[in-house]
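See below for the structure under consideration.
Just one protein chain is left out here, and the rest sit where they should.
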Amino acid sequence: MGIGKTKGTRKRFPFLLATMRGISQVFLIGNWVTGLLILAAITITSFKLGLMAFLSAAIGTLFGRLGGGHPVSVERGLYGYNPMLTGMALFLFLEGPVSWGIALFGAAVSAAFTASVMRFLQPAGMPTLTFPYIVTTWLLMLSSYKFEAFKVTDKLVPQHLSDWKLEIAGEIHWLSAFLDGAGQIFFLQGILAGLLLFLGIFVADWKMGLYAIAGNFIGMFTAYILGGEHTLIDAGLYGYNAILTALAVGVVFRDGANRLSLYSTMISCVLTVVFIGSVDTILLPFGLPALTMPFALSTSIFIGARLMMR
Amino acid sequence: MGIGKTKGTRKRFPFLLATMRGISQVFLIGNWVTGLLILAAITITSFKLGLMAFLSAAIGTLFGRLGGGHPVSVERGLYGYNPMLTGMALFLFLEGPVSWGIALFGAAVSAAFTASVMRFLQPAGMPTLTFPYIVTTWLLMLSSYKFEAFKVTDKLVPQHLSDWKLEIAGEIHWLSAFLDGAGQIFFLQGILAGLLLFLGIFVADWKMGLYAIAGNFIGMFTAYILGGEHTLIDAGLYGYNAILTALAVGVVFRDGANRLSLYSTMISCVLTVVFIGSVDTILLPFGLPALTMPFALSTSIFIGARLMMR
Partner (left out) sequence: MGIGKTKGTRKRFPFLLATMRGISQVFLIGNWVTGLLILAAITITSFKLGLMAFLSAAIGTLFGRLGGGHPVSVERGLYGYNPMLTGMALFLFLEGPVSWGIALFGAAVSAAFTASVMRFLQPAGMPTLTFPYIVTTWLLMLSSYKFEAFKVTDKLVPQHLSDWKLEIAGEIHWLSAFLDGAGQIFFLQGILAGLLLFLGIFVADWKMGLYAIAGNFIGMFTAYILGGEHTLIDAGLYGYNAILTALAVGVVFRDGANRLSLYSTMISCVLTVVFIGSVDTILLPFGLPALTMPFALSTSIFIGARLMMR
């Protein structure tokens, strides 16, 4: 999570650069060019969604600054990525006249939540990851059942687990599934968006790019071998969490040389896929999406273990 | 959470005063007069409930003393408020021959739980709030489904979220709704009870009284604007959590001058209302009441953020 090679420009637009780095931190990267490429991928898919992503990341960064967050953390974008994802998710999953406002409110709450989770996990030295985004989004989506001003999109329907019947049939287009693996982190589908996102990772660090590709493959194939729903694999929904896990466990939080670290990265990606099934099942009665919880769970297990065992 | 102006009497009835302060700590206040006014508000509504409140607070305080809790914590009433609320809630929500005993048992468990949560949150310096009360009450209510000796009142019925239909129509009597906002913290409704409770807060600290009023207003109006159920607003159920959040975020845990603190207090009250909807929705399939979880969640987010960012 280095600040990247931005020494020159940094002084001129510090807030804008911190916001861009906030966007790039979804990939656990602190690089404003990566952030710009991510924002481009979102904006070409939906201009409104791109605007929401930018505003939400900016709210988070602003909160970090005015609220008194550690300057280095703010500059690295650590206050931006959770609000950004929260704003995007709420904007997409909520309907109603004030859903736009709820999304921005959620982004602000997510910023405060980020600081709170940082504090909570500080004594154990464990990373915040995307927990604030996930919990804020779930809670605000659930609250919609009790207020008329906003409601969850009809696409998300609460179901009984006892009625659940697994049907895995469906065609898989492996190439688009692969590219959508990167896209789905930001709720995107499409070849160009996927290419821009992978480019964003490679621009920051080619090694991270390779890990992202490997994580994506492991995610898709594990789901296929275990007999996961082909429609979900096809949509990239078994890849995106594994990409993040590969970046986090494989590169960012790997300090020192441990002979087990390559194996543990692979196992953590497989576990992420299994956890997608777990989280989806738990959320079935509530009609909520898994978001990046499988990544956050799997990564916490492996990072926590490394912290304990070094 | 000062000990209040009780220097003189303190030596004569230390246990009784600590118990009264325990009752007042529900408002995050350590003042035996406030505790007495709260107890009066409960007792005029229901003598049995008043007795249960007193006994539960006393059990908690006794546990703190005999168990070796920090003397200052015990004296301030920090071991009393969670047991008191637990005893009251279980007494009201459980039926059956031994429900009285389960309530007192729950109060004792809640006292131990309080110490345990204190310990768990100590490294991060985060406050215990009412988590022990909420979790103990929920778990003991849920256990009633598996034992014949006690059962949950028929008023609380598990429902499917997929069958849930929001109907907000209903009349709101704003004045009684306002007074019930204070009452509902203790499961009370009624003008006199409400007046005694607000008096109790003002007696301890007029500034806290103003914050309680403001929090109550923000709670009611946010719920109204977002289209919450009028029957719930009318019953004070959208005010009581916001009152506690306003006291906690606005006064008690505000150290130092932060230019954002007034805004963050207001946002925390709005968030509390949104969280009432979230918690109610999550609990729907289990037929449980939200209790003060929305307050505890919202407050933890904002207090944690301040601890991180000072």
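In this document, chain identifiers A and B correspond to the written order of the chains, with residue numbering beginning at 1 in each.
Heads up, the rule we're going with is that contacts are C-beta pairs under 8 Å (C-beta built on N, C-alpha and C of every residue); 3 or more make two chains touch, one makes a residue touch a chain.
Source: prediction; values computed, not measured.
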Query raised in the report: Pick from B:22, B:50 or B:69: which residue touches the chain that isn't shown?
Result: B:69
Query raised in the report: Touching the missing chain, which residues of chain B?
Result: 64, 66-69, 98, 105, 108-109, 112-124, 138-140, 142-150, 157-160, 285-287
Report summary line: Note that chain A touches the chain not displayed via residues 123-126, 160-162, 164, 166, 168, 223, 225-229, 258-260, 264, 267, 270-271, 274-278, 280-282, 285, 297, 300-305, 307-310
